[in-house]
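Shown next, in structure tokens, is the structure this report addresses.
One protein chain is absent from this view; the other protein chains keep their places.
Per-chain numbering from 1; labels A, B and C assigned in written order.
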Amino acid sequence: MNTTRNQPSARKFWSWFIPLRRDIGSWAFALNRITALGLTLYLFLHLGVLGLLAQGPGAYDDFLVLTENPFIKLGEWAVVAAAILHGLNGIRIVLTSFGVGVTRQKQLFYGFMLIAVFVILIFTARMY
Amino acid sequence: MTEQWNITLRIYRQKENEAPHFDNFNMEVSPDEYVLDAVERAWAFHDRTLCFRHACHHSTCGACGMRVNGVEKLSCITLIRDIAHNGATLKVEPLRNFPVVSDLAVDMGFFYRKMESVGARAVLPVMEAEIGNPPAQWEAEASQYIRLSDCIECGLCISACPIMATTPEYLGPAPLAAAQDHGIQRKPELLSIVDGEDGVWRCHSAFECTAVCPSFVDPARRIMDLRKQVVGARLSKLFGKA
Amino acid sequence: MSQPIISSSASGPRPGENTWIWLIKIVTGPLLVIVLILHFIVNHYLGSMSSGLMTYEDVVKYFQNPIIPAIEILFLITVVTHSLIGLRGILLDMNPSRTTLKIVTWLLALLGVSSVVYGIWLALTIASKGS
Partner (left out) sequence: MSKPHVIVIGAGFTGVATAHDLALRGCAVTVVERGDLCHGTSGRTHGLLHSGGRYAVSDKESAIECIDENLILRRIVPQVIEPNGGLFIAIEEGDLAYAEQFIESCEECHIPLEELKPQEALKLEPNINPKVLTAFLIPDGTFDPLRLALAFAGTAKHNGARFRTFHEVQGFLTDGQGNVNGVKVLDRAANKVEELRAEVVVNATGAWAGEITGMAGLDAPVKPTPGIMVAYNQRFVQRAINRLNTPSDGDIVLPQRRMVVVGTTSFDAENVDYIPVTEEQTQLMLERGSALIPGIRNAKPRGIYMAARPLVGGGSGRSIARTFKCYDHKETHNLDGLVTITGGKATTLRAMAEKTTDIVCAKVGIDKPCVTKETPLLSYRQYYSSPN
């Protein structure tokens, strides 16, 4: 009997990343993880950048000029979007983890995603 | 004569010494037949070395779990009409996360041992099968479906769960649901089994198990309820009311 | 009766996760949402620049009221705790060995503590810049 193939293994760690043909729950799970990784990366970048404040006005204000660069702006937009998506999905997880709406988790997800898109649009309008 | 469809069964094949490959079986089926009937005909008339597991043919034994077009299905109750059309191809693969014995037959050993480790109840006489301590707010009409003694140990949730794919240590949806059916109050020894890295805290709410469960067990809801029980137990232990 | 085998690891359940780690993550989550909204309104809405960002003077002036550094530090502690516990959960899915997990946990804790200390130092230096 061949017992190695098809077995669980850490190599399959990335299996959560491509929820092809899976249900909406897996997409929410993948979305939650991607946004989480992005936000954590941003968190430490953000802390690094704020360090410039300690060096006095020059360094920090020069950096602010950078934020006009369209790529940085797009990056910031992505961070805002990620925060909104992750936050709302996180609330869905908290609710379902305490049994609230656990039988209607799909509707919860759609509802929150609708709100997320709406808020992101406001921010996009605000930023551009 | 009933309506006839021509479909192609694209079945995962793997013998001990050969590399896995797919074989195509062109079958003439009636859309009101089940996927398992088509697989059994492929064995009976086309290729006698095709290995697959089946027994009851009416979703009470849990032997015939397979992945059909990438989604976990109980092949004995999956109507061809529901998942295919005339001329379609059905890709049939064994369940994920189980060692493959050969072709579509997998070794369910480690899963049954996990069910045994939480003392999952098998078949239950109706008189004794009070609904395992359901949380208060389950709606009445749904509760008549939610009876864990319906868990037929088919392994679909184990195959569908994204976390199960990363480690064989994780208890998995069905065993956790079985632990919830007992309840921590009634079987306190379960607390140490489920409250750990391989227990309830490993579930990341993908809800795939409930999506594929053919017996209305709703393991995801039960894992969430089990979490509350574990938190309750830990808090009461902390404040000494245990 | 047959001998129940709990999990294939003979040492019984592995203590990688427990109720408290999960509770902290679950509590800091919603807390974060509230504090994040506050942070957004204050830092990225009321700033003097056209895009709403705050210049150096804005930040220093804003930090004069001692409540602000306190909120920002609280926010930092919550977000660092939440994100690092979450990151550890993701790393856990790579099924690390016990020793690797212990090292990872300590590294993450170190990263967390040092970020918070750095944050506190930063907030205080900014606040001192104003006096």
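The rule we apply is simple: a contact is a pair of C-beta atoms (placed from the backbone, for glycine too) under 8 Å apart; a residue touches a chain by one contact, two chains touch by 3 or more.
Quick caveat, the model's predicted, so the values are computed rather than measured.
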Chain not shown: contacting residue from B:60, B:86 or B:185: B:60
Residue among B:11, B:71, B:152 or B:206 touching the omitted chain: B:152
Touch residues of chain B, complete complex, unshown partner: 2, 15-18, 33-34, 37, 40-41, 44-45, 48-49, 51-63, 76-77, 101-102, 105, 108-109, 112-113, 115-116, 122-127, 145, 147, 149-150, 152, 215-216
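Keep in mind that, in the parts below, only the chains that are shown with their structure count from here on.
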Chains most often in contact, by C-beta pairs: A-B
Furthest chain, CA centroid comparison against chain C: B
Between chain C and chain A, distance of the C-alpha-averaged centres to the nearest whole Å: 15
Whole-Å separation of chain centres (CA-atom averages), chain B against chain C: 37
Chain A and chain B: spacing of chain centres that average the CA atoms, whole Å: 31
For chain B, residues that touch 2 or more chains besides their own: 166-168, 204, 227
Of all residues in chain C, the ones touching two or more other chains: 93-95
Residue ranges of chain A in contact with chain B within the complex: 1-10, 12-13, 15-16, 19-26, 28-29, 32, 93, 96-99, 102-103, 105-106
Interface residues, chain B side, partner chain C - complex: 110, 113-114, 116-117, 119, 163, 166-169, 171, 192-193, 195-199, 201-202, 204, 227, 230-231, 234
Residues of chain B touching chain A in the complex: 14, 16, 20, 69-71, 94, 96-102, 106-107, 135, 137, 142, 160, 162, 164-168, 170, 204-208, 211, 218, 220-221, 224-225, 227-228
